[in-house]
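Encoded as structure tokens, the structure appears first; notes follow it.
Here the complex is missing one protein chain, while the rest keep their positions.
Chain nomenclature is as follows: A and B, assigned in order of appearance, with residue numbering initiated at 1 for each chain independently.
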């Protein structure tokens, strides 16, 4: 999957688009097992305020350095979601191929997440940028490293669902 | 149009993307005849709060079970739009192929609609998910059944334009 290569076959690119579309849709549908299946066997998942990241501060809001940590996090969310009082809606912009790093492709995509409360009122919850390393595993594209760079860091209920 | 098939030709997929892009753009431009032409000869158009849909409650905000009903609805909107005091802007995420049902393809896409009032102030109006059945009719992709699952149900001026 070479960015901008003349032989860029539609199939690969559409698979990339589908990966991002599924990523947001599965969170919004609370299908967390299917969501986890979008990650590689060895993976990381970090949510970091954009400002901290630019200043080189490692302090993140969510820091899963292994698949086990990510699965634990999702299990905890499931417990919390029994008392879930909101729903999410992800809008994700067109993914952008940035380059290659070893066997991974660097891809970025902007996002906005809207939350709706029990009264049916919808508000912008967070905006930011996904900066991901994507690999092919068993014939499918998977997130190996997902970095959620968060513009919004005034997010009181941040941990209720992944971003 | 088989989701994820290795021979997924770019043409079909781009036609799907174009269908959704046109859907939002034509509402925003108030080109309702061209918008109607995106639907199949036999079609349905429903707007249902997501919560009602998940609980199996049929109660919808808009319920057009035939093309005639949809055309009537649009005619009524045109009258209302003479006194139109807002404009719409649709942001629609990447469409996602879900599967096949007979000759139709199931496609979902998240959306957000912004409205701007006469003072030029823009607000989020509604967010939700399109869950559609799409068919090929006379060589073009058309919406046969469009289900607008609405996250936001606190929408006072809902009927002013389609979503």
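By our rule, contacts are C-beta pairs under 8 Å (C-beta built on N, C-alpha and C of every residue); 3 or more make two chains touch, one makes a residue touch a chain.
Because the structure is predicted, anything quoted here is derived from the model rather than measured.
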(message) Can you tell me which of A:70, A:97, A:135 or A:148 touches the chain that was removed from the display?
(response) A:97
(request) Quick one: say which of A:13, A:73 or A:86 touches the chain that got left out. (result) A:13
(request) For chain B, enumerate the residues touching the unshown chain of the complex. (result) 10-11, 14-15, 17-18, 20-22, 24-25, 28, 87, 89-92, 94, 112, 114, 116, 119-124
(message) On chain A, where is the contact patch with the chain that was removed from view?
(response) 4, 6, 8-10, 13, 49-51, 91, 93-97, 108-112, 124, 126-129, 151-154
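FYI, only the chains that are shown with their structure count from here on.
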(message) Using mean CA coordinates as chain centres, what's the gap between chain A and chain B in Å?
(response) 26
